[in-house]
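As you look at this complex, bear in mind that one protein chain is not there, while each of the others sits in place.
Here is chain A:
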Amino acid sequence: MTGMAENPLDLLPELLILAGAVLGLLTGLFVPRERQGVVAWICAAALAGSLAATLAVIGRPDVMAFESFAVDLPTNVARLTVAATTLLVLPLARSWAPGDRRESEVYTLVMLAALGALVLAGADDLLVLVAAYLLASIPAYALTGFAKDAAGTEAALKYYLLGAFLGVLMLAGVTLVYGTAGVTAYPDLDRAAPGVAVVLLLAGLLVKAGGVPGHFWVPDAAEGASRPVAAFLTTVPKAGAFVALYRLAQDVFDQPMLPAVLAAVTMTLGNLAAFAQDNVRRLLAYSTVSQAGYLLVPVAMAGRGDLAEPALLFYVAAYAVTNLGAFAVVAAAGTDRLSGYAGLARRSPLLAFSLVVCLLGLVGTPPTAVFVGKVLVFAAAWQGGYAWLAVVAAVNTVASLFYYLRWIRPLYAEGEGEPVGNGWVACVCAAVSLVLGIASGAVLLIPSGGIN
């Protein structure tokens, strides 16, 4: 950290999203039901502003805002990822929410949850971390059960119970750290947090990240919530949670073995559970669990070599856009059964191709973005002296191929199905995933440009 500041403009991207949420809520109160779509436009404008504000400051020297919020490269990457993916979730929600009498609330809740993810990413003080956790969680619970149907309610209850329980454990961890060290700001903790506290701290964040043991809500929420919400929940909060985990691993504790083992367990469990799924949303949900495992690898390697940070940040962004693309295909195709995808290539070649790109992208096939992320992750693990973790990750990658291919195969088979909806979001995600992979060199150069 090169300086302390109390300039609210440092938090402009966050403030813009907050303003968008508040303005959207107020507008929603006063416009008739059939014209609530305007709220989506307000939120989109706020997110676009947030993106622009981040792009304007990326590469600037690191700033510590209000002694508790780090404005540095990880935060800026999280800002970009969160704002961009939320911006892409809005059109998905836009095609689902109309007609609901609480339409504007969907957009507002999405914005607030995104804001929570952002604060989570930037938190540099344990108390801010707890506040951010709550801000990211409560709108997400509401969104999960928003449709008020049986599946959504059950998912929301599961998500809430798990989130509340492990969240309380995290709070206990914060208390413990404060009790032993007397401070809560990361820089003062000096990587000396006691082991018990580390376990407790990880517990809460792993719920947001969808990693073992906080992953139980993921498949139910992905299946029970509406499709746009499922896309949002498995993408945006993770971006914030992983950056937060990385900060903890870098500044608060120095126990690489624990996250390394959690990474291995998470990726293996997610993959094994995904094998037999016939519901694509459950399949994708378990795939996100396994992806969380790969993302935990650079968390474990924090502070052990210079590859961990680019690996984490690049993988987070790559994963977010690719996963969102796969969910966008599900939203456009309008069916959750694997068999419902038979012959999709006939009905919509572009949508099928986007799905192939996204699924092979999640496997880590070049030249998509996740491939570069995976190379960096493997290299970071090896560089940090955890070559076995790289091997576990590689074996898991092969295993994951099996269930992704189960989904790809029917696309090109013969089959009749429902007509598909508009899939431009999926195409955009697939294209971004490819471009991000091919242009990865330019993207990875941003940090060094910032130091100069």
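Here is the rule we go by: contacts are C-beta pairs under 8 Å (C-beta built on N, C-alpha and C of every residue); 3 or more make two chains touch, one makes a residue touch a chain; residues count from 1.
Here is the rule we go by: contacts and distances are computed from a predicted model.
K.L.:
UniProt name of the unshown chain, from "Branched-chain amino acid ABC transporter permease", "AMP-dependent synthetase", "LmbE family protein" or "NADH-quinone oxidoreductase subunit M"?
P.N.:
"NADH-quinone oxidoreductase subunit M"
K.L.:
Considering the whole complex, which of A:Arg35, A:Arg337 or A:Arg409 touches the chain not shown?
P.N.:
Of the candidates A:Arg35, A:Arg337 or A:Arg409, A:Arg409 is in touch with the missing chain.
K.L.:
Based on the whole complex, identify which of A:Ala131, A:Val375 or A:Leu434 touches the chain you can't see.
P.N.:
A:Val375
K.L.:
Of the listed residues A:Ala197, A:Val289 or A:Leu360, which contacts the missing chain in the full complex?
P.N.:
With A:Ala197, A:Val289 or A:Leu360 as choices, the missing chain is touched by A:Leu360.
K.L.:
Using the touch definition up top, pick the residue from A:Thr54, A:Ser68, A:Ser287 or A:Thr397 that touches the left-out chain.
P.N.:
Candidates A:Thr54, A:Ser68, A:Ser287 or A:Thr397; residue touching the omitted chain: A:Thr397.
K.L.:
For chain A, which residues touch the unseen chain?
P.N.:
307, 310, 360, 363, 365-367, 371-372, 375-376, 378-379, 382-383, 390-391, 394-395, 397-398, 401-402, 405, 409, 412, 440-441, 444-445, 448
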